[in-house]
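A single protein chain has been removed from this complex, and every other one stays in its place.
Note that the chains take the letters A, B and C in the order they are written out, and that residue 1 is the start of every chain.
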Amino acid sequence: MVNTNSSNQKKHFYKKKHRDQMKHQVLTFAMMIAFTIIAFGLAMADVSPMFTVPIILILAAVQVLFQLYYFMHMNEEGHQWPSVMIYSGIFAAFLTILALTTIVWW
Amino acid sequence: MADDMLKSGNLPENPERATLEGRNKFLGFWFFLGGETVLFASLFGTYLALRNSTVDGPSSQELFGLGLVFLMTVILLTSSLTSVYAMYHMKNNDFKKMQLWLGITVVLGLAFLGLEIYEFVHYVHDYEFGYTTSAFSTAFYTLVGFHGAHVAFGLAWIISLMVRNAKRGLNLYNAPKFYVASLYWHFIDVVWVFIFTVVYLMGVVL
Amino acid sequence: MSTTANQKAGFGSTLWEYLTTVDHKKIAILYLIGGLFFFLLGGLQAMLIRIQLISPDNEFISAQFYNELMTMHGTTMIFLAAMPLLFALMNAVLPLQIGARDVAFPFVNALGFWLFFFGGIFLNVSWFAGGAPDVGWTAYAPLSIFSEGHGVDYYAIGLQISGFGTLMAGINFIVTVINMRAPGMSFMRMPLFTWTSFIASVLILFAFPALTVGLFLLTFDRLFGGNFFDPEMGGNVIIWEHLFWIFGHPEVYILILPAFGVFSEIIPTFSKKRLFGYSSMVFATVLIAFLGFMVWAHHMFTVGLGPIANSIFAVATMAIAVPTGIKIFNWLFTMWGGNIRLTSPMVFALAFIPTFTIGGITGVMLASAAADFQYHDSYFVVAHFHYVIVGGVVLGIFAGLIYWWPKMFGTMLNEKLNHWFFWLFFIGFNLTFFVQHFLGLMGMPRRYWKFLPDQGLDLFNLISTIGAFFMAAGTIVFLYNVIVTQLKGEKVSGDPWDARTLEWGIPSPPPFYNFKQEPLVRGLDPLWVEKRQGNGKIQPAEPLGDIHMPNNSFAPFMLSLGLFIAAFGVVYQGSMWVLAAIGFAITAGSMLYRSMKDDLGYHIHKEDLEKEGDGSNG
Partner (left out) sequence: MKGWMSRIKAVFALSVLALILSGCGEPFLSALQPRGEGAAMIMELMILSTVIMLFVFLVVMIIYVFVVFKFRQKKGQEDHIPKQTEGSHALETLWTVIPIILLLILAVPTVQYTFALADMNPEVNEEGEENEQIWIDVTGKQYWWHFEYEGLDITTSQEIYIPTDRRVYLSMISDDVIHSFWVPSVQGKMDVNPTGNQNEMFIQAEEEGLYWGKCAELCGPSHSLMDFKVVAVSPGEFEQWVEDMQGVTGEEVPESDTAQDGQELFSDNCLACHAVGSSPNKVGPNLTSFADRDKLAGVFDFTEENLYEWIDTKGENMKPGNMMVDAPYDLEEEEIYQIIEYLMTLSPSEITPESAENGVYQDSDLSNLFPEEEEEDDEEQEDENDEVEDEEEE
């Protein structure tokens, strides 16, 4: 089928590529842990909720983007449709939560 | 053709998407996760609407201890990383290492689930905070419990995949299955990030 | 378990074939049978409702039974009749239209059907188990929480099961469209029916989870002591309304978009013209779907959300009229300058345009929030949504069934009887529902078991009931036509309508592998292109080769049966938990069986295909 020599080269190339990716993943993980610590720290510290709540929500959103784009590889090619559907889902989710937090009591 | 699919070893670059079946599974599962996003959003919305409806039961400030939640968060985040490792080894065609890392993921998942059960038991016994105590308690247990059920299902899924393929090794037929299971596991983590933020941290702060 | 489709065998093996099939064309027939069965059931309920309302202060049926009928009529027609019948059309046609040999997930496709079927059966078991649900198809809390007996439990769990099936069917179609298109079938060459089914499936994906959660909350409240909707315990009844309508409004578009697609196939075919403004039709479809997610609260104008929320949702709702209007005018201009043949599918399509326009304009009137304070929950609303759903969806379903009947069965429904069916149904429909607009404005709220004398409501209610009998008569003509046609079994050619799209380029009914060779698509309306610029046959994109087919499986049936059994345990609890254990064990066992087996399918060999001869226009 394929020349063994070139397939070996390919394998090496992939291995290296995967190893580079993995470094990114570990870095991502470190940042996620850091974000988590910041979020918990803010919650435990005596800071105004007006300040804390938006910050921890943003931290959560960023963490989730990390998960989606790095851990779940949405940054790689062939993920256009997954992105479309995930963002549509987030759109519907956003409307749902907005409604249930604002126009349930009035 | 059919036999190729069951042959282990020597897989292409993205084994999970090398076959049409694999590509279908891959897309179908991503779309399912899009639907799950709305499912959890509905639960989050319900929880947010009812978080102050404690009636006579305890409130979130009285209940939540952040130490345990932090531990659970770190465990689950780490299990997300270990399942990334498993997929890394899958792409490198190293079945044994993949199984090893999946095993670690399962152990971490079990630890998380154990802590969650401990947490619930603690609330019920020490605070008399049962499922039927108030609208808040119902919403809390339902949201966090739904996530817990997802974790339990994910564990059962990964374990049965590991057992089933222990002797068969990695091939084009089961690579998509492993990949999709790991996507599911990450998604569980995504949901937890919002649970610890919206339920626990905001529950203590607000 | 592998079989070939050309088994000519007895009843037993045919039954087994259908119980285990994963072939989308057979699943289409299953959906058709299931959907028609529930359509007749829902129709029967409607007749009882109309007989009760034939005269003022009528005591034909009791208040409790009326509420059960009214609830089950709505639930059955939406979830168990309209949606499965649309799925029947999608399964029968969509893969053929994009030149696919199969759907993306044949197994899941079968599972989707069986879940729908067992969910529907479970819901209807309630009739024999102490009373059907009696709280309206919307099941507003807290009435649904306080409702006595097990009716609402059946509702919550039955819809949950069939909802899972719908979700799976939706995902299957999305992936099929994305991954399985034939070479040359780009997105902007897809037939409109495929497009609208695709978009409807996307709506299913994002709308049904909200219903899933709503039903779970209802189940937990009723069966496990939850407090989501119990005002005494801090629960909030408005949450249910939001969740229900976040699902419920997109659901309207899930139903109507595929019907739009059907008409967008029929009108060009019988006008001998390509669809006018194809790309704006696609754009309008996507826009309707998008806007459809932002307007649900127009069902809740009188809840007391306040003028700000009401105004926002009113304006957003009105906006949907724009893409819908685009569609209406595009259909009109497709016919403009055409060569219109008044076949029965075309007559349905022609009837659809004015009725749906009426449904649309009353929709805009309802969107006007302040005015909705008068319309809401009155017969005006009943008239409006029947104009949309009967005048749009049901006409679309029957038009599609008659149009694709030759493709599904290889036989042709009698045109004369089709026209009889049409006129009886259409006249009856307008008699029944047009006067209801006025009944509503004259002060008759919906879901009324009886109306009182001396309120000026007698005459229009009588007219409405008479119309219902016309509709029933029409439906009977249709059923008679189906039976006679199938008994005669006269075969027709692959392209009896002189149509334009890919599915008409293969024999009727298609062989179980659909396309002997993957077709090459050379433009919009591929068959028309080949008829005008080629030899009238679809060109192959590949040399003749082995075809890979999935194996039949009994697992979808067993898996759904398990949930069906388990559902009784969950409803009755106590010692009945045993049933739940057994049921869940069957389900889990079927899932394990499925995943433990290496199921690679089988191949039809090139040599066998050659023996069968020319696979094109039969």
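Assume a contact is a pair of C-beta atoms (placed from the backbone, for glycine too) under 8 Å apart; a residue touches a chain by one contact, two chains touch by 3 or more.
Since the model is a prediction, treat every value here as computed from it, not as a measurement.
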Hidden partner chain, touching residue among C:Phe333, C:Trp423, C:Tyr513 or C:Tyr602: C:Phe333
Identified contact with the non-displayed chain, of C:Tyr155, C:Phe276, C:Phe421 or C:Phe515: C:Phe276
Interface with the unshown chain - residue positions in chain C: 62-64, 66-67, 134-136, 140, 142-143, 146, 231-232, 236-238, 271-274, 276-280, 302-304, 306-307, 310-311, 314-315, 318-319, 321-322, 325-326, 328-330, 332-333, 335-342, 350, 353-354, 357-358, 361-362, 364-365, 367-374, 376-378, 435, 438, 441-443, 445-452, 454-457, 460, 532
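One rule holds in what follows: only the chains that are shown with their structure count from here on.
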Of A-C and B-C, pair with higher C-beta contact tally: B-C
CA centroid of chain B to CA centroid of chain C, Å: 34
Geometric centre distance via CA averages, chain C-chain A, whole Å: 37
Multi-partner residues of chain C (each touching 2 or more other chains): 174, 178, 205-207, 210, 236, 239, 242-243, 246
Per-residue multi-chain contacts in chain B, two or more chains: 27, 31, 34-36, 38, 42, 45-46, 49
Contacting residues of chain A [partner chain B, same complex]: 14-15, 18, 21-22, 25-26, 29, 32-33, 36, 39-40, 42-44, 49, 52-53, 56-57, 59-60, 63-64, 67-68, 71-72, 78-79, 81-82, 85-86, 88-90, 92-94, 96-97, 99-101, 104-105
Chain A residues within the chain C interface of the complex: 81, 85, 88-89, 91-92, 95-96, 99-100, 102-106
Complex contacts: residues of chain C adjacent to chain A: 174, 178, 202, 205-207, 210, 236, 238-239, 242-243, 246, 293-294, 297, 304-306, 309
